[in-house]
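The structure is given below, and queries will be raised subsequently.
Only a single protein chain was left out; the remaining protein chains are all shown in position.
In order of appearance the chains are A and B, and numbering begins at 1 in each one.
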Amino acid sequence: MLKDIGYSLAVKQHKNRIYSYSFFMLGNKMDADDVTQEVLIRLWQNMGNFNLTAMRAWVMKTTHNLCLDYLRRRKTAQQRGVDLDEETADLIPAEDGSIYPDIELQRKLLKEKLNIAINNLPESLKSVFVLYEINGLRYKDISEILSLPINSVKVYLFRARKKLQDELRQLVYEKAY
Amino acid sequence: MLQLKNYLFLIFFFPALLLAQSDITKHPGYADFGDLTEFEQGDNVTEVFIEEGLIKMVANLSKSDDPQLSNMLNDLKLVKVNIFKPDNRAGKDVRSRIEKIDKELIAKKWERIVKVRDKNEVVNIYVKTSASGFEGLTITTFDPKGEAVFVNIVGRIDLDKIGKLTEKFNIPSLDKVNQK
Partner (left out) sequence: MKKHININEKYFRNDPEHFSSENFDREEKIISAAYGSADLFDKIKICIDSLFNSEVRAVYKEYKETAAAVKSLPKVECPDEVILKVHKSIEQLKSITAKHSITERLFSGKPAFASLAALAAVIGIIGFLIFRSPVIEQTYSQQEIETAEKQLRYSFERIGLVFKKTRSVIEEEVLPKQVGQPILKSINKLNDLLLGG
């Protein structure tokens, strides 16, 4: 009974974080669904094996490892297409209509490009970037989840931001020519 | 009270289980995995052992809903599944056990239809056939980062009917490979 209550709370607390991370790492809804399910089932199986403070790190570490498994399998597949799929547009909620349609369109385009650019980041940089910028975790937490020294996390984050900017420039360039 | 229940369980079911096992082991579709309990530690252990009598009862239950599935289950004599997560030390032994089972099954003329060695991951799928069709299906898998899975289905496996079974239980088919 206590296990069930604890589990419900844990699911409520972590489900969006798991889903969001898987979604950005894998770039499609279907794989994010699968990874989230797998992590939450493993969480149930392991309830009681860790305290609440260790849970977040465990959850994100498990999510990260499963995402890597998916990416490893996908890597060898011949160009299945790693761009964010069409479902992305449906999944990311639209913002309210703006009174400045041009500005709104610009923003929308930037967001689209941003999603593609994030998805194009190498997985080691993407994981740090998503954990820090999207999931809002601290260097220390990321260091624990990815088993990296804190300094490496900082360097990876710097490289990710830089690479993201390069990707965006590239996308702007492709659009222009 | 609980222990008394357990003893009653032993008295009534253990002999039946023993007898059922001694019969089923002679079936050509039966695969002996040996004693897996030494690897089965911790909470992440699943054991399924459903013999003919109980499978038939399930088949009866689904008779009205799905007669084809019911027929399919009626021809099965045993469904045996062991799933566990071995620790690092036991991983080596599990791999040896899978190799031993592989040798035994090949010696007993089982046909290995899938053999995958992906770094440390192992997946083997075997079928036992006779003149009248399939007699058994065995699967052994081991992922050092995950679980070890041992499956043995004994009985006459009708190709058409197992197709229905995959739909019923949402088993993914391999149709995409054919299209390659």
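Convention: a contact is a pair of C-beta atoms (placed from the backbone, for glycine too) under 8 Å apart; a residue touches a chain by one contact, two chains touch by 3 or more.
In this text, all values refer to a predicted model and were calculated from it rather than measured experimentally.
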Residue, one of B:Leu36, B:Val58 or B:Ala90, that touches the chain absent here: B:Val58
Residues in chain A touching the chain absent from view: 11, 15-16, 18-20, 23-24, 33, 36-37, 40-41, 44-45, 73-74, 76-78, 91-93, 95, 107, 110-111, 114-115, 133-134, 158, 161-162, 164-165, 168-169, 172-173, 176
Interface with the undisplayed chain - residues on chain B: 2-3, 6-7, 9-12, 14-16, 18-19, 43, 45-48, 50, 53-55, 57-58, 61-62, 73, 79, 81, 83, 113-116, 118, 121, 123, 125, 127, 134, 137, 139, 141, 149, 151, 153, 157-166, 169-178, 180
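One rule holds in what follows: only the chains that are shown with their structure count from here on.
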Cα-centroid distance, chain A relative to chain B, in whole angstrom: 37
